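Only a single protein chain was left out; the remaining protein chains are all shown in position.
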Amino acid sequence: MFKPWAHIQWFSMGAGVLALILLPSFVENDEIRKWMDILMVAILATSWNFIGGLTGYPSFAPAAFFGLGAYTTAILMNAGFNFFITLGIGACLGALVALALGVPILRLRGHYFAIATFGVAEFFRELADNLRITGGGDGINLPQITGGPDYFTRFFYFSMLGVAVLAVLTQYFVTRHRLGYGLVAIRENEDAAAMTGVDTTKYKIIAFVLSSIFPAMGGGVYAYRAAFLEPIDVFDVMFSIKAIVMSMLGGVGTVMGPLVGAVMMEYLSDYLWGAFTEFHSAFLGIIIVLVVLFIPRGLMTLSQEVKSRGWGSLGLILKSNIQRFKV
Amino acid sequence: MSETLLEGRGVTKRFGGLTAVSAVDFTVRKGEILGVIGPNGAGKTTLLNCITGLDPANEGEILFHGERIETMKPHSITRMGVARTFQIVQPFAGLAVRENVVMGALFGSQKSKKEVKRAQELADEMLAFVGLSDKSAQLASQLTLAERKRLEFAKSLATEPEVLLLDEVNAGLNTTEIENAISLIHKVREQGVTILVIEHLMKVITDLSDRVVVLHHGEKIAEGLPSEVTSDEQVIKAYLGEKYVAMMKKLAEES
Partner (left out) sequence: MVYAQILINSILLGGIYACIAVGFSLVWGVMNILNIMHGTFLMLGGYVTFWMFKLYGVDPFLSLPVSAVTMFCAGYVVQRGLINKIVRAPMFMSLILTFGLQLLVVRLAIYFFTGDFRSVQPSYAGFSIPLMGLSIPFVRVSIFVLGVVLTSILFWFMGHTRTGRAIRATRMDLDSAQLMGVDIGRIYAITYGIGAAAAATSGSLVSVGFAISPVSDVEFLSKSFIICTIGGLGNITGALAGGLILGLAENFGALYLGPGLQNAIGYVLLILVLFIKPSGLLGRKGFE
């Protein structure tokens, strides 16, 4: 936020969206599916940025809302509802749950907040494992989409793209509105923010609600596409972790950061170790360690520093990053 | 006598067994500078925390414009027009100086729901007022202590307060910086802002204040014009101890 080059951002965002809209006309279904996955992670990362990046509350709840949305779509579609309507209902449900949980949970700070959100996600998984309406541990089937692979690949791709655009636009406006300023004030110093007149409780809840809506919708698209859900699939803590790590890789608290992070991570991982699917999580672990140690403020900040100081200084920048917080 | 702006009646704050502020009454009149002095641990900052809602009082009433505020949340109190600075400055360290002040302008006042652009203009005005314009793009964490104190000023003033509570604005500053700070306080008062200032330096407060309240061990032990208060025996005792009082008496007798 706080950058004067607003229209450059508008332009690049418009160009990006246009490219993504045109993408299916030029590439194979496999490539479209890959971008669908990227968009899904981008939704999670962008949404996490509301609460984790802007407000500074490290939430592990994305998996909870993702799973909630997925199961909402599954249950309602089985009851005969239209797919898009289930997305809307999932979003509302996510927002309501975030609102109800936010009031008590957002009084917690730091690790306690992280643990509470983790506990909520795990509790939801246990619940889905045991309730009859979710099909329990056996999972739940959804109605199959009709039409050929060309059709449904594009259908899901554009649904995911729609949610992603919605999430990014919301974030863009929030960061330019007083709401965004208030959230950043809370992140920087919550007591001082209150003394400056920020209604910290209200703002934190708004951020938490915003961070719940889009993962719930993304979960709905995921569910319809997968046609079968298991609790362990959708309430997976890895969704939360990916959201966090992508945001960090790109740059926490910026609009573009989570997007850049999501594209980089998914694309790189595909090229570098696509063949070793078994070791995917190990490579993700290594990336996490390297990001935390060497580029904790993300690639966006790094690229700005490199731009102003030249490529030759890259080593120095990385070195100073790793020495900044040591004992 | 001008009208009462801020008033406390029997304000009491306890932490466990310790009574940090004990049944303190005070009034702040419109347009004045009220000094609150007392040795370290007298309960001055705690009193400010009660007024601003950071650490609500256990007993007593606090009224602003005759409206009770002692149970309100900090942000509501700020928006009503009560701003403060902290003894240990609390900037948004990771943000630019200008953005710090923008926060105050955006959220401080209820009178006008301001837009970001308008808030930035107001922030620039405030930075010019406290003399920090040339630093506005720097990170708050890069400022010197004196500059950070001025930033606190600008941030609080940007909330467009009617009354400004200053907590030890001079602590840690050198003589020149203190002089600058005092002239800044006078400048703020000329803008029509009422000021309650906390100090433990007697000299500063007598130069600055119209009236003075003295706290000691959480209780109000004196109140009045600076000249009255400084000659009050109880105050001298509290400040300098029994020995000093005895010595002064002896000196007075000898002369």
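All chains are identified by letter, namely A and B, in their written order; residue positions are counted from 1 within each chain.
One rule holds for everything that comes next: a residue touches a chain if its C-beta (ideal position, glycine included) is under 8 Å from a C-beta of that chain, and two chains touch if they have at least 3 such contacts.
Everything numeric in this text was worked out from a predicted model, so none of it was measured.
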For this session: Sort by label and list the shown chains the missing chain touches.
Result: A
Exercise. Of the residues listed, A:Ile85, A:Ile133 or A:Ala282, which one is in contact with the missing chain?
Worked result: A:Ala282
Problem set entry | Contact residue for the chain not shown (choose from A:Ala114, A:Leu183, A:Val221 or A:Leu299) | A:Ala114
Exercise. Per the definition of touch given earlier, which of A:Asp37, A:Asp129 or A:Asp233 contacts the omitted chain?
Worked result: A:Asp129
Problem set entry | Absent-chain interface as seen on chain A, which is shown | 56, 58, 104-105, 107-112, 114-116, 118-120, 122-123, 126-127, 129-130, 237, 241, 244-245, 248, 278-279, 281-282, 284-289, 292-293, 296, 322-327
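To be clear about the criterion, only the chains that are shown with their structure count from here on.
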For this session: Starting from the mean Cα coordinates of chain A and chain B, work out the distance between those two points in Å.
Result: 44
Exercise. Once bound in the complex, which stretches of chain B touch chain A?
Worked result: 52, 54, 73-76, 78-79, 83-84, 86, 90-96, 99, 102-104, 106-109, 114-116, 119, 155, 159
For this session: Report the residues of chain A in contact with chain B in the complex, numbered from low to high.
Result: 2, 176-178, 181-182, 184-185, 188-189, 191-201
